[in-house]
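The complex appears here minus one protein chain, its other protein chains still in place.
Order as written gives the chain letters A, B and C; numbering starts at 1 within each chain.
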Amino acid sequence: MEKELETLISMPFQELMSYYRCAMMEVETKFRVLSEDFSVRYERNPIQSVRPRLKTPESIINKLKRYGWELSTESIEKNLNDVAGVRVICSYQTDVYDLAEALLKQDDVQLIRKKDYIAAPKPNGYRSLHLIVAVPIFLQNKKKMMRVEIQIRTLAMDWWASLEHDMKYKKDVMISEQISKELHECAELSDAIDRRMEYLNRQCEKR
Amino acid sequence: MEKELETLISMPFQELMSYYRCAMMEVETKFRVLSEDFSVRYERNPIQSVRPRLKTPESIINKLKRYGWELSTESIEKNLNDVAGVRVICSYQTDVYDLAEALLKQDDVQLIRKKDYIAAPKPNGYRSLHLIVAVPIFLQNKKKMMRVEIQIRTLAMDWWASLEHDMKYKKDVMISEQISKELHECAELSDAIDRRMEYLNRQCEKR
Amino acid sequence: MEKELETLISMPFQELMSYYRCAMMEVETKFRVLSEDFSVRYERNPIQSVRPRLKTPESIINKLKRYGWELSTESIEKNLNDVAGVRVICSYQTDVYDLAEALLKQDDVQLIRKKDYIAAPKPNGYRSLHLIVAVPIFLQNKKKMMRVEIQIRTLAMDWWASLEHDMKYKKDVMISEQISKELHECAELSDAIDRRMEYLNRQCEKR
Partner (left out) sequence: MEKELETLISMPFQELMSYYRCAMMEVETKFRVLSEDFSVRYERNPIQSVRPRLKTPESIINKLKRYGWELSTESIEKNLNDVAGVRVICSYQTDVYDLAEALLKQDDVQLIRKKDYIAAPKPNGYRSLHLIVAVPIFLQNKKKMMRVEIQIRTLAMDWWASLEHDMKYKKDVMISEQISKELHECAELSDAIDRRMEYLNRQCEKR
């Protein structure tokens, strides 16, 4: 416990957190730039929102402990990929992949890992495209690569994920198998309508 | 055309628009306050986002013309209810009604009209609760009641409405009857899953 | 120490803090409304910025202890006037008083205390108009009056105050009498130029 507190209030920890905030801003700006570009060129804006999120000190420590990793800033930087997060919500599945492609083409973005939970949804029904990237941040005296987790998903995927998250995190509640099964079904139904709306949109665009 | 331009650049028009912006800010703040209150008391925050929107001068003029109303600031204030708009997106249908009730209870909010497109959806499938209210704004030398249109809807209703809006507004495209029919079906399917998720949430809360 | 922690993580404390955030938003909106109104009617906008600020839990506890007040939410609400703060920066001294007057005229704002540190600067040279007011916040089931400290000052007063604050809060530094004296002189010089600029502005307006 003391060791934890010591880590949290230390200068190097505060510094590291500020670097993650910077990386988050850089990635957010990259998507805001793409949003400007898409908006002007298409008749619709595929990006509905871009939301940065920084992991709290509590959940950083919990994750380190859960995996048996050392409690230090070096360990955080080496072991965790999701301290800085950016969530991008767009209209259709095609947009998800177009945005990911546009980002990964950029010469200062380095892909660390991609997990496509749209092609292969999680067992509970969760759908989203996850990218771990490293981007440069320019500090007063150095340039530093920092890792950011990016989640790109459609409005429908985000709808399901945010309601499911709220249910799961009610305190002291274990979700029964029955409810899990039904949540999974809702995810699949929502995915079906999502694809149908995208199909209708393509019909409109073709005409 | 000249008459229109004259109206738009006139001081009274600029003044009126600034009053609508003020009214929008007041309503937005009312929902942000409710959001704080709900967040602390429940284990989830029912308000996902609050978005103000001011009608453009172009669409104000178009609407006045379409209805054959006079082109003047008095006419705008008398005839139009939707110059200032605030859209509130929440998790479940119950939240929609709870929020509307909490707002209408406030002693400085005056209800002008309520349209419940959830109980009775529009022919195209659109679902939302619309309130026209008047709220006071405190200017340097006077207090003035201004009208604001409030749309409260669930994430699922908003998802459908925003995609449908994008399709409809593609330039020069008339949506075929076939596509309209399918959009309507998607609205109903989305409503069905929405209710099912709300039911699951209640199951979790009960336990 | 345990008593402090208990207080800080308790539901009533979290609730009270959220009420202060709401009151801050209400006051901020009141000034944004006045800013809209002044901007349209004058050829300049007297409000340069409006900044809310919530006292941290640490400084709330320190203040309670310093004055020997009880450590409880009731005690916070009864004894502290500056948990919620809003700072308003404007162009000239006349604006400071005009804004204060416009605010205090509003029928839902209740003045608790006024301290005019412009007419009578603090010993260190600090100038600002301080108002403690109570404003209503509308929660889901009740209306509640909450206190907010408002500081209204000119850009020049804010410039001096923010630099002086940074110097004073350097760690472990006691400001020498010599430096205090010079800071005080700078405050007076800055006030002299402030008045001279205001005089020049009036000359321009008269012509």
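Here, contacts are C-beta pairs under 8 Å (C-beta built on N, C-alpha and C of every residue); 3 or more make two chains touch, one makes a residue touch a chain.
What you see is a predicted model, and the numbers here were worked out from it, not measured in a lab.
*Asks:* Going by the touch rule at the top, give the shown chains the omitted chain contacts.
*Replies:* The chain that is not shown is in contact with A, C.
*Asks:* Just name the one of A:22, A:76 or A:204 that touches the chain not displayed here.
*Replies:* Spelled out, the listed residue whose C-beta touches the missing chain is A:22.
*Asks:* I'm checking contacts with the chain that's been left out. Which of A:61, A:96 or A:137 qualifies?
*Replies:* A:137
*Asks:* Using the touch rule from the top, list residues of chain A that touch the missing partner.
*Replies:* 11, 14-15, 18-19, 21-22, 25-26, 29-30, 32-34, 36-41, 98, 102, 105-108, 137-141, 143
*Asks:* Taking the full complex into account, what residues of chain C touch the chain not shown?
*Replies:* 43-44, 48, 91, 155-156, 159-160, 162-163, 166-167, 169-171, 173, 175, 179, 182-183, 186, 189-190, 192-193, 196-197, 200-201, 203-205, 207
Rule of thumb we're sticking to: only the chains that are shown with their structure count from here on.
*Asks:* From chain A, how many touching-chain steps at minimum until you land on chain C?
*Replies:* 2
*Asks:* I'd like to verify one number: the distance from the centre of chain A to the centre of chain C, where each centre is the average of its C-alpha atoms, in whole angstrom.
*Replies:* Spacing between the chain centres: roughly 38 Å.
*Asks:* Please compute the C-alpha centroid of chain B, do the same for chain C, then give the distance between them in whole Å.
*Replies:* 34
*Asks:* Averaging over Cα atoms per chain, report the distance between chain A and chain B in Å.
*Replies:* For chain A versus chain B, the centre distance works out to 29 Å.
*Asks:* Hey, what residues on chain A touch two or more of the other chains?
*Replies:* Not one residue in chain A touches at least two other chains.
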